[in-house]
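Can you keep this structure in mind? I'll have questions shortly.
The other protein chains are all here in position, but one chain of the complex has been omitted.
The block that comes next holds chain A.
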Amino acid sequence: MSVFDKVKSIIVEQLGVEEADVNMEASFIEDLGADSLDIVELVMALEEEFDLVIPDEDAEKIRTVGEAVKYIQDHQ
């Protein structure tokens, strides 16, 4: 599975959204209906899935699906 596909399935599970809505441009808050704490939980799930530590300063900059995918690719 590609990083995008794994991230997508975590987002679908965490935010309860449709797979079709999860594209690289989608913003967690504006497009996927997340609030700040949904993002904290999402970051936790990504950290566990990809065995990463995402510091708060970095997490704050991850606003879209694409930014999350890129962050994971850059830090793996």
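In this text, contacts are C-beta pairs under 8 Å (C-beta built on N, C-alpha and C of every residue); 3 or more make two chains touch, one makes a residue touch a chain; residues count from 1.
Criterion: contacts and distances are computed from a predicted model.
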Taking the list "Deferrochelatase", "Amino acid ABC transporter membrane protein 1 (PAAT family)", "Beta-ketoacyl-[acyl-carrier-protein] synthase III" or "ParA family protein", the UniProt entry for the undisplayed chain gives the protein name "Beta-ketoacyl-[acyl-carrier-protein] synthase III"
By the document's definition of touch, the residue of A:35, A:51 or A:74 touching the omitted chain is A:35
Which chain A residues touch the hidden chain?
-> 35-37, 40-41, 43-44, 56, 59
